[in-house]
Each structure stands twice: as C-alpha cells, then as structure tokens.
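Only one protein chain is missing; all other protein chains are in place.
== subunit A ==
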Amino acid sequence: MADQALDGATSRPLLSLRNTNMTFGGVKALKNVSFEVLPGEVHCLAGENGSGKSTLIKVITGVYKPEAGAVIDYDGQSYSNMSPVTAQAGGIQVIWQDLALFPEMTVAENIAFQTVIGRWPRLVNYAEMRRVATNALQRLGVTLDVDLALHHFPIAQRQIVAIARALVGEAKLVFMDEPTASLTQSETDYLLDIVRNLSASGVAVVFVSHRLAEVLEISSRVTVLRDGALVGVYPTKGLTQSRITELMTGKTFDYSVLHRDLSKSPVMLEVEGLSRPGEIQDVSLAVRRGETLGITGLLGAGRTELALTLFGMRKPKSGSVVLDGKPVRFGSNRDAIAAGVAYLSEDRLSLGLIQPQAIADNMVIASLDKILSSGFISSDRKRSLVNRWIRDLGVRIGKQDDAISTLSGGNQQRVAIAKWLATDPKLLILDAPTVGVDVGARAGIFDIVSKLADSGLAIILISDEVPEVYFNADRVLHMAQGRIVGEYAPGATTLQAIEEAVYA
C-alpha cells in the first residue's frame, strides 16, 4: 500500500476537483471542496452523514451541477461540470449502497444488460451476455454461476456482481458507497481482496465507509470532509481510528473503560441453560441492576436470536429465565414488555421504528395505556409525555407530528430509546444501537446508556463492533454459533485480545 501511494504521488491525478461549491435550499452542501484521486489508488472518502460525501460523488458523476467556478480535471480533460453521459463514457462508475440490481434476473443479465441496450438488432444475445459477464467476474478472480437468479446469492456476492457490472463499463474510477455495511467479517475480507485486485489492475477505487478499521486497512489516502468543507487529505500510514474520528467530528473523545463496583447490586436477570435448536445453545448469563452487559460476536452468532428469546418473540426449548427474582415464561413480546423487558431492534428502519409515521406516535406506541384518559387517547397527555422524553434525551426535532424518517440516525435512535423507556423497563436490550448513527452522535447515545445504567436499569448491549462493548459495558460476553464462548472484563483484558478472539 505504502509503495503504491508513493508511486501515485509522482503520477498525474486521474481526477482532480477544485473550487467545488454546491448549495441546496440555502444550505451549503459543499464549500470550496477540492478532491483528488490517483490512477489505481484506493482512496477513502470519510465524513459523517451530511458532511457532503454523497453530494461530492454526485457532482463527480454528473448528477448535480456545481456552482460556477468549479474545475473538474478528469483523465486529461477539463470540465466545468460533468454530465452523467460523459462520466459514464469516461469510465466513472458508482456502486451505491442499495446496489440497484435486479434480484429476479440472472447474474449474467445483471452484469451485462447495459451491453445490449440500444443495439441493432433489438434482440437479446444471451451467449454474448454470458461471455461478457464471465469475463468481468474473471477479472475479479471470482467464479459464479451466471445463469442463476441473483436472489439466490448472499449479499456479499451481490456486491461482487455490482462491481463486475461496473467493470463491464470499462471503469477507470469506481466509487463504492458503504460497501461493507451489511457484510460479515469474512465477507468483508473477501470484498477487500477484490478491491485490492481491482486496484492492482489499474482501476482507482474511492471507498466510502463508516467502518474505520476497513478504511485503514484498504486505502492509501483518506480525504476527510466535515460540514461540506474539506478537512484535509491524509496518508493512511500513521492514522488511527480515533484520529479519523476526531478529524470527522472535530471533537476529541475520551476512551476509557468503565469501573463500576456492582458486586452489591442485586441481580436483575438470570438466565440458565437457555436453548433454542439452531439458534442458541445452553446460554447462561446474569445482569445486575445498574450493570451494562456487552454481548459481541460475528453476524449470525445468535446475538439477536438470544435477544428475541429474552423479549418473548421466540420461545426457548429449554432453560429458565428469572427477572427481578421471579421466574418468567413469555408467550409474546407483550408479556415481556409488561414484565419490564424492552428490546431496541438492530433494524431501526424496518422493525425498530415506523418510519412514515409521526415522531410522537413512534414514541408512545409501546406505552399507549399511559396516555389514556377514561379509555380514550388524551392528546394532552401524549404531548406532555413526548415533550418530556424529547427534553430528557436531548432529541432534536422540528415538530412532534413530523415523520420519524425526517430525523437523523442519531435522533431516530434517541426516539427509539425513549419509546422503550416510556414502558418503565427493568431490563433494556440494545441491539446494535449505533448502526447508521454518525460517529459523533454515537457518543451521545452511549452517554444516555451510561446514565440509564446509573439510574438502576439493567442493560444488555449487543454490538458486532468490539470497541463499542469494550468501552461501554461492565462485562463483555463473546458469542459464537449460538453459545457463549468467552467472558471478559474490559479492565482486565486488552481490546486487542478480545478482537482477536472474536474475529479469529
């Protein structure tokens, strides 16, 4: 990597942007930004949500026209703005997070459909499509059955298909938007290998990712944006995750492990030998009042399944659960909520919150009985309940009746936490509470978690990012294949030791 960066420094940039300004409805989305990519380089574009990353990509690909004065030098040509056609013809390709593939069509069709569009005769040459697709996959060093419909493949392979499609368009510069957001660790490693191959074959890759570990692993240089302005361009060598976070947010964070003495605190939850075939095996654990228990492990380790079993949405085959001294057996999540268990879903978009509906409605949905007055919903009670939680958790909103989808990830998550706190829980299970939340806003979420623990709540914090549980939980459990395979105390173990155990 380092060698490559050195090589690159002497070669002419493939893409160079200067004086790029962009305004939307009075808001400056890009402020005099410059950006440069070398041929064959893996470059990372880092920044929080709303920092202007997507806008910048859209300017480069010709979706948006920058304000006058911008200069875009690409592949020896100079432009004042790009058009989608010139960008495509010049070999600029974007792989968006949602991939924009056709799940019902075959791999060959997904990769090569562009080659048959608008050609005479207007017939589809399937042999040609298969050949083109196989070639593109070969360049990536991958073999896939090109005749199989795409929905048969896991997400990681679909990602590969999206990359292969970009290669068919003779790509010189590929943007990848959060390519690893829904991949497991081994899938991510696989994808990073592919990106390396791509870069070695002379294609420049611009990587947009929230996962800073990958950024450091794959790229040679990092461009950091904050609030639409360029913070700087840094060689990856010598950068640390916390340094990038500081650059992205402009804040410094205090990383230290928790030291709370909970030995005298009564046990809130005690689980013995909980099993559900194929999902969780013989899980035993205990959480005290005021304690935050971290659970980490790879995707598919059974973390969410354990949480759903504790929340009454899956029935255990064997084992016992004792909550606050009383043995419990839940028929549904309604029983669990009534008994004082709350579960914040890992999937905020489709399970955690009802995105099109109002902020206020999302906040009261789990505790409707509290806003009834003689059997009818009292809008005054609802309003005061919502106002209280907005104030207590520092949620930034416009109007209570705005759709929850208008809020940022961090503010949505605060609303989701408020929704569960409104049910007066004894045990709060937080499943991946920082997914889709900006680095800066994550600290705010964990501040809340810490205060809740101090107020006597028992908390289970689930995350696949080991540092998150390491710095925010009193104890850390490691789950793999449905079992608890390790327990660590962050004060007594190093972060690296746990990471090695988890990612091994």
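The rule we apply is simple: a residue touches a chain if its C-beta (ideal position, glycine included) is under 8 Å from a C-beta of that chain, and two chains touch if they have at least 3 such contacts; residues count from 1.
The rule we apply is simple: contacts and distances are computed from a predicted model.
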Protein name, per the UniProt record, of whichever chain is missing from view ("Isoquinoline 1-oxidoreductase", "Glutamyl-tRNA(Gln) amidotransferase subunit A", "Sugar ABC transporter permease" or "Fe-S cluster assembly protein SufD"): "Sugar ABC transporter permease"
Sole residue of A:Phe24, A:Phe102 or A:Tyr503 that reaches the chain not shown, by the stated touch rule: A:Phe24
Residue among A:Gln355, A:Ser450 or A:Thr493 that touches the chain left out of view: A:Gln355
Residues of subunit A (touch criterion as defined above) contacting the omitted chain: 24-27, 313, 332-334, 336-337, 343, 345, 350-357, 361, 365-366, 368, 372, 375-377, 379, 401, 419, 423
